[in-house]
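Dumping the structure here so I can ask a few things about it.
Only a single protein chain was left out; the remaining protein chains are all shown in position.
Letters A, B and C name the chains as they come in the text, with residue numbers starting at 1 for each one.
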Amino acid sequence: MSGLASDDITPWLPPEELALVRSKVPMIYVDIVPVRVDAVGLVEQVGLLLRNPREGGILRSLVSGRVLYRERVREAIVRHLEKDLGLLCLPQLPVAPQPFTIAEYFPTPGAGFHDPRQHAVSLGYVIPVDGECEPQQDALDLTWFTPAEATDPALLAEMVDGHDVLLRQAMAHVGRLW
Amino acid sequence: MSGLASDDITPWLPPEELALVRSKVPMIYVDIVPVRVDAVGLVEQVGLLLRNPREGGILRSLVSGRVLYRERVREAIVRHLEKDLGLLCLPQLPVAPQPFTIAEYFPTPGAGFHDPRQHAVSLGYVIPVDGECEPQQDALDLTWFTPAEATDPALLAEMVDGHDVLLRQAMAHVGRLW
Amino acid sequence: MSGLASDDITPWLPPEELALVRSKVPMIYVDIVPVRVDAVGLVEQVGLLLRNPREGGILRSLVSGRVLYRERVREAIVRHLEKDLGLLCLPQLPVAPQPFTIAEYFPTPGAGFHDPRQHAVSLGYVIPVDGECEPQQDALDLTWFTPAEATDPALLAEMVDGHDVLLRQAMAHVGRLW
Partner (left out) sequence: MSGLASDDITPWLPPEELALVRSKVPMIYVDIVPVRVDAVGLVEQVGLLLRNPREGGILRSLVSGRVLYRERVREAIVRHLEKDLGLLCLPQLPVAPQPFTIAEYFPTPGAGFHDPRQHAVSLGYVIPVDGECEPQQDALDLTWFTPAEATDPALLAEMVDGHDVLLRQAMAHVGRLW
């Protein structure tokens, strides 16, 4: 759940209203691990975004964002993938709505994930993308890593907002955390 | 997600603020199927609440309610179970946070579940309760049914808010929908 | 787990050896629900095979069969789908190996599923197929049904070997059992 997601400021909810709502109830997010799979569905590569955060430096992140009012979770997954990887990324959504995990982000550091802006409950999905992927908007780059590379401690250290933990959970779920 | 849940009006969020928030973002709920299990974990009975809704008549429901600001999902599950079944119900929470399904409720009838008050995303859990269960608050009764009885069309017809669908999904998940 | 699956008699295991093995240990199967999905992954149609069993009459079944010695579960899923729906069916295998359920078939009728030939543990998967599907071998027909049609009691009554139960479990899992 990156502090960079520009969709948080949508026409549907001006910043001051979003700030108010965020101080009252937990927000619903999707955290998405985009992957390339082989002919029998085994994960071969994981796509990570490279970003240039407001506070300086550089970081890697998953695809992540809010579920909007009246938006279906499936639509939110497609919207965030297309927003970050482009309209030609061709995601294969799962047949079941069940997330592989949920991540709970709290505004105060402590147990669990931390997001200074809000309390959020995020639904995690691993989504194969078949099409052409290009980094969009504020992303500097999109890089594909093997599961072994993606779970290397040096790379995980470049991730923020608990995305390193989610990525390892995702690789464990697909049987690719060795 | 019953229109009766009194916890929606908590000290933490006055009605007018809740109404505002509900018109802006999706709300997070838990929908819980309380069950009795045998020695090897097989579901033997399902607990359904009998309620007297504002609009008259009678209806059956699962245990359901909102996740509060700064509240963990696990704590919300326990709070709603204790609120509806009493402090001695002794729920056995699952080791993994993954819900067996998610249910999406929209304010406009159509595809999916319907809740005229709001857009809500509900995390579904089947939770064994070992202790003594007594209906609380506005519930008239708590009745235990076998999976076969609970999924009888006549009984399902007495349920509201899509709880009939969730109950059948839950019984399918635990291998007890025949 | 149909009594018709011809792959049970493979070059790798002659009938008398299979019979011996079947009387000693549980066998591993895959039970597959082939589906057509829409652009956001929602199940629109379920494919059921129409067969002419040895004992006469007519019946509908899922795609089902044994996992062979040294065969990966993913390979077994593809092999059985291609065997029943043809080489052009183009299955989209799930990223995670976790089945949506397991079904246990016992040689003696009673609790659970029944298979007079053997004790089998079957891993259940719902698999989208994108390509052209043609009934193969001993199948008379392959018919696509909406989830509502497929779970109609009249149609379920035409299914054997517990496939009616598995189909309802699968539709519940994908959020399409209403």
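In this section, a residue touches a chain if its C-beta (ideal position, glycine included) is under 8 Å from a C-beta of that chain, and two chains touch if they have at least 3 such contacts.
Given the structure is predicted, the values throughout are model-derived calculations rather than measurements.
For the chain excluded from display, the touched partners among the shown chains of the whole complex are A, B, C. Check B:Leu42, B:Ile58, B:Leu87 or B:Ala148 against the missing chain and you find that the one touching it is B:Leu42. For the options A:Leu90, A:Leu155 or A:Ala172, the residue in contact with the chain missing from this view is A:Ala172.
Although one chain is not drawn, its touching partners on subunit B can still be listed: residues 35, 37, 39-43, 72, 74-75, 77-78, 92-98, 100, 126, 128, 173-175. Residues of subunit C in contact with the chain left out of this view: 13, 17-18, 20-21, 23-28, 66-73, 96-102, 104, 106-108, 112, 119, 121, 123. Looking at subunit A, the residues touching the absent chain are 101, 165, 168-169, 171-173, 175, 177-178.
Rule of thumb we're sticking to: only the chains that are shown with their structure count from here on.
Counting the residue numbers used at the interface between subunit B and subunit C, over half appear in both copies, so the two copies meet with largely the same residues. In terms of their C-alpha centroids, the spacing between subunit A and subunit C amounts to 34 Å.
Within subunit A, residues 72, 96-98, 100 each touch two or more of the remaining chains.
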